[in-house]
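Removed: one protein chain of the complex. Kept in place: all other protein chains.
Right, subunit A next:
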Amino acid sequence: MACMTYEEFVASCRVLLQVSKELGDSWVMCHSASDSSTIYLSKTQCFKADMPTPISELTAEKSESPDEIEKLIEDFTQEPEPPDPSSVSNSTPGYIITYEYHIVYSLSHSVPALYFNAWYASGKLLTLQEIWERVSNQFCEQIADNKWNSLTQTEHPVLGRPFFQLHPCRTAELMNIVCCESEQTPKDVKKYLISWLSMFGPVVGLEVPITYYNK
């Protein structure tokens, strides 16, 4: 039996939060605006992609002419400021992507589920396609094989906005292998969330340090 009740979920969230605080990690607890007893954990993290900024993604949609917007931006462009000896001139190329991870309780599967969104420095969200492209090579094959069942876009159960989700339909099965002890003790519930996160998080760039387990 590797499901958890909502009460166990909340309890294990508190444990995770406590460990996060001790380790200087940045998990925070959020409450639903309509029902404060509904909680989820949230963490924001930045990545840098070592590629030139995909300007087309930042500006126009496919249906619009990127040239027009390019021209408009060009129109605004000012004379360069005089060279400034006190600033580092060429910052490294690449762009920042911010990921916001949520650990949410899945009512229908009785397991935790990992939701996330990601956006460029402009605030524009990444599309599902772009998310797939960013899944680390190590997991690419598994995801691609079972693309539609593992990583999809769906409505956030608390916020009601579209979020990406690592689908929880096989979480219980997987956790069964991990928490193989026959007797479920309260201690297991605490480790459950951390073990689960350490398996699901890395798929989408969320690493869980081993120290989480030792604390």
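FYI, a contact is a pair of C-beta atoms (placed from the backbone, for glycine too) under 8 Å apart; a residue touches a chain by one contact, two chains touch by 3 or more; residues count from 1.
Assume contacts and distances are computed from a predicted model.
A.B. asks: So which of "Ubiquitin-like modifier-activating enzyme ATG7", "LIS motif containing protein", "Beta-catenin" or "Vacuolar protein-sorting-associated protein 25" is the UniProt name of the chain that got left out?
C.D. replies: "Ubiquitin-like modifier-activating enzyme ATG7"
A.B. asks: Given the full complex, what residues of subunit A touch the hidden partner chain?
C.D. replies: Where subunit A meets the chain not shown: residues 22-26, 28, 46, 48, 53, 55, 58-61, 64, 69, 72-82, 84-89, 91-92, 95-96, 98, 100, 117, 119-125, 127, 148-149, 152-155, 162, 209-212, 215.
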